[in-house]
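Okay, here's the structure, questions in a sec.
Excluded from the complex is one protein chain; the other protein chains are retained at their positions.
Up next is subunit A:
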Amino acid sequence: MWMSKTWLVQAFFIFITTESIGKLLDPCGHISPESPVIQLGSNFTAVCVLKEKCMDNFHVNANYIVWKINHFTVPKEQYAILNRTASSVTFTNITALSVQLTCNILTFGQIEQNVYGITVISGLPPEKPKNLNCIVYEGKKMMCQWDPGRETYLETNFTLKSEWATEKFADCQTKRATPTTCIVDYSPVYFVNIEVWVEAENALGKVSSNHINFDPVDKVKPSPPRNLSVSNSEELSSILKLSWINPNIKSVIRLKYNIQYRIKDDSTWNQIPPEDTSTTRSSFTVQDLQPFTEYVFRMRCMKEDGKGFWSDWSEEASGITYEDRPSKAPSFWYKIDPSHTNGYRSVQLIWKTLSPFETNGRILDYEVTLTRWKSRLQNYTVNDTKLTVNLTNDRYIATLTARNLVGKSDPSVLTIPACDFQATRPVMDLKAFPKDNKLWVEWTAPNESVRKYILEWCVLSDKLPCILDWQQEDGTTHRTYLRGNLVESKCYLITVTPVYADGPGRPESIKAYLKQAPPSQGPMVRTKKVGKNEAVLEWDQLPVDVQNGFIRNYTIFYKTIIGNETAVNVDSSHTEYTLSSLTSDTLYMVRMVAYTDEGGKDGPEFTFTTPKFAQGEIEAIVVPVCLAILFTTLLGVLFCFNKRDLIKKHIWPNVPDPSKSHIAQWSPPTPPRHNFNSKDQMYSDSNFTDVSVVEIEPNDKKPLPDDLKSLDLFRKEKSGTEGHSSGIGGSSCMSSSRPSISSGDENESAQNTSSTVQYSTVVHSGYRHQVPSVQVFSRSESTQPLLDSEERPEDLQLIDNVDSGDNILPRQQYFKQNCSQQETSPDISQFERISGSFCSGCFWSRC
């Protein structure tokens, strides 16, 4: 490679030179040495010799020579003018691997003219190859390899040489790709020592490795044993016999072996002690194996004396040991259906399949026997791992054996106690804890000797039923782990039952988690009661499905919209908490976090507002205020009552008493009934009620507001036409809303002011468009005071009342025609009823 490079560089320079001089292949001089290879770090001197002809042409000599290295001018200090035609340059401690050195002349006008160029290659001489070693693959040629030593930066050839004492063999030239190995061209001859060494050579030197002298048979790597086969023995279930075909070299050398084996599903190999396989053989019997187990074997061999190399591993071969009777009794337990029927109980006997290394073969079936006291055996052969039997309430002994092709296992014996058996003697100090990704259960054994322990467990869930899994432990065990597919963050209810010779003891239970996690839901907090300054919060216990661990405590966070969050820790046993020191009339946000050992989860936020007033506070304010108002009102009323005369004087004007006026006799003779109501009596009875009001009340219907209006109009008309008329439309003592035509007169005013007489006119025209069929008594509208004899207030009032309803029409007629018959009328009550609605002091109330 570098040779061609040098050639190219030279060709280039020659081309340049010939171009400049204009003469083909006639350089102006040359550099000596032509193509140097020097050792890195050494000194180097080159000489440029100019030709006479050239010197004459360009008028130069050696003084005009300029050296350049990789196009950079070399300092003059390194030059030496040897004579008129030759100049040398010296480099010390060359470190570059390849440099271009050119010799130039400085011609007229300081123009540099290239004369010649060389490439200086640097490198290192080869180091002595070390660690030469050879290997002879059986049936193949010999291969040797070595350590070439340091990098030389030059093309270095390695040659493997070999010879006998009497004969030399052909050299082995390394290939470029593998300069440290060589495969010799001949098959080595065993039992004849050969001397082998390697020579390394490059441009800077040649060096040989140490000679090694060996017998090729001591460097043999045999072919692996072949056709390895495995056979079992029906007599012994613990052995397998291996046989194989040795490699051909066995006829030349003695061999030793390595035999390894493993259980098929296992990955670690076991090795048969090498001293057992240290001689040439073609079969071997492996002992102490497990029955009915598939083993995989492999082997290799090498020269018996350990010289040489181990062969590759043979192909693997497998074999199954013969069956043996099951080595262990199966785990055995039972469940009793709680429902009793006719003195029988349904008992399910359950057992576990044996592990493969306990079955020692293929389990054909299980044999179950049931023995009741003093009764014969009941035998069952079952393929399944459970058997349901109906037993009486007596005590039973159940035995179970597993059977394979060779024999039966030892029996598992179980006592099913009588129905009335009371289980006692439980295990003590039951603990369950996770460790190494297993759920361990630990207990203290009862004082009595326990035959075995039964561990049962299931996942506690609100949604799913408790599906029991179980396992059996020896009576000497007091700590084990649950051999099932346990899941993290599930609550396991573990029950440990000791089994005694006479039956099971009392079970003990404990809850545990394989691995806790934060709850998957937080508690939903809500208020139970909210006060002005406190709130009672309550929440439900988290369902076990979302707990994911033991709830250790709660934290309640509450805050106002603007305020900081406050946290309160609450023990996990509580379901209620009272927040105190709250501000009234404030919106609070509260949430709650439930913590397991692994972390917490917060529930939804709940907001509530504290009221402005505490409960009863409003009542405390309102009730006294009301009472105060009531009291004040009462006082006012009392005051009014006491001072009523004074008030009356100020309010009501004096109205002449119409009863004291006289008019000509116009009305029919007063019925005898009215006699007692004579004016003498009336006059004499000055203690009568002051105000008398006649109320006309429709019997069957209330007057519409229009009625009132018409009445009002009527009144206005009256007052407009007769300014002296008064008393009509005055205040009713009972209700002002009722249409009433009152004739208010006071005895007092009547007595005192006889000069002022009110004329009262009762004109009840047809209500609205109705034409009253009643004959109306019209009073004279004369302002002439009525004579006392002419006035019959009773009649007037009666007439006033006539228009109270249509239904009283006949009576009115009757009344008009013959008032004396009024007593006999059965409808007198009608009047009484009318009068009953009068205010107190009505005359008619005495009718």
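The criterion applied here is as follows: a contact is a pair of C-beta atoms (placed from the backbone, for glycine too) under 8 Å apart; a residue touches a chain by one contact, two chains touch by 3 or more; residues count from 1.
Simple rule for what comes next: contacts and distances are computed from a predicted model.
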item	value
Omitted chain (choose from "Metaxin-2 isoform X3", "COMD9 protein", "Cardiotrophin-like cytokine factor 1" or "Proteasome assembly chaperone 1") - UniProt protein name	"Cardiotrophin-like cytokine factor 1"
Candidate in contact with the missing chain, chosen from A:V189, A:L464 or A:A501	A:V189
Of A:F108, A:W164, A:F433 or A:F613, the residue in touch with the unshown chain	A:W164
Residue among A:A203, A:V252, A:I350 or A:V382 touching the omitted chain	A:V252
Residue numbers in subunit A that touch the chain omitted from display	164-167, 186-187, 189-193, 215, 217, 251-252
